[in-house]
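Here's the structure, in structure tokens; my notes come after.
The complex appears here minus one protein chain, its other protein chains still in place.
Let's look at chain A:
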């Protein structure tokens, strides 16, 4: 994150207090709220920060790279008369940056581009265009039952040790729209471990996907306050690519749990009144200021599709981080430890997953006419089957009725054939729906009460077989 030149810079040396990531500077009366600050340590090292609170006579500054080594005497604080801005351009595709937007791939600095406030402005609801273009991810559990559309924000709720990174990478590789347009990928790694960062770097470089991607990497051992900046820089670039240059952008943010932890850390340092579990009361609004930077707009060609990833602490979906996220995003893909332990990849718990924008993205002309009915039926049948499974565990399978036993067989097939697929297996939506019909045909036809008769006659394997026999 370079700083634009030629400003009225004010320099102060009176530091009243240093606390956590915060420095309170005395003597200044004209700091602007959110103004960017440069802190020069006695040894000449320079760090950056921003104004969190300004008043007559003092300013509270949050230092991104941490306050280690800052002294109350001898440290200079310069107020740069600019809010947090970053220079963005399509030159950034194919490059790797640190969490503050400085190149770390040994390449040249970014020369062209426009300066943008990293906080962005809210998209005017009156200019938004409703997302409705089906994205084929090639993953059946997503395309078939939790369909993603262009301009949606659909997070992955995972747990420690589950293969969310693998799934994210598979989606980034396979995602296409039916018109064949490719996505530009903006990838922000927030507080990740070195091995995760390597995994992503390797994937993007080895598959050649890096050509249409920009990576921002903030590592777990870097200061917490940078984590609040990284996703915002990534989204500022995404907005430029989408709304100025007309590109379709897929933004992957991982891991938002690290982001929320950083938010709590800084809030605590400011001694703010905490909300649930010590997270600040404004965490909902703060997360929304990130997640809501997705969508489409009338009169602009591009779009931003967001896939944030978060690990649920102790797999608890009611924890404030997944909870507040779920209230903002348009659905969620939930990973299941149970399926993972049974060796099923991708371990997507379809019953807890949801895509709110699915209904607009599917159907005739987009996917297939039977899609909505089939998806509803799969949900209803699988949820019934899961209930029966726990019943069978108590009373034994023998005491179930014939129909109920068919439900158990259906559940098994559903998990093994429909949900399970390979890391390199890229299924078309037709393949996905055909597999769905195959597993549904285990059930008696009278149980398929969510599917219209005309679709049963057209797509049910029984009638299809008949039709093809008649033809021959």
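A few remarks follow.
We adopt the following convention: a residue touches a chain if its C-beta (ideal position, glycine included) is under 8 Å from a C-beta of that chain, and two chains touch if they have at least 3 such contacts; residues count from 1.
One rule holds in what follows: contacts and distances are computed from a predicted model.
Within the choices "SirA-like domain-containing protein", "Cation:proton antiporter subunit C", "A-type ATP synthase subunit A" or "Protein-export membrane protein SecD", the name that UniProt assigns to the complex's undisplayed chain is "A-type ATP synthase subunit A".
Remark: the omitted chain is touched by one listed residue; of A:8, A:73 or A:394 this is A:394. Which of A:14, A:89, A:174 or A:289 touches the hidden chain is settled by the complete complex: it is A:289. The omitted chain makes contact with chain A at the following residues, 29-35, 52-56, 83, 117, 119-131, 151-152, 243, 272-276, 281-282, 284-285, 288-289, 292-293, 295, 297-300, 318-320, 323-324, 326-328, 330-332, 351-352, 354, 356-357, 359, 372, 376, 379-380, 383-384, 391, 394-395, 399-401, 446, 449, 452.
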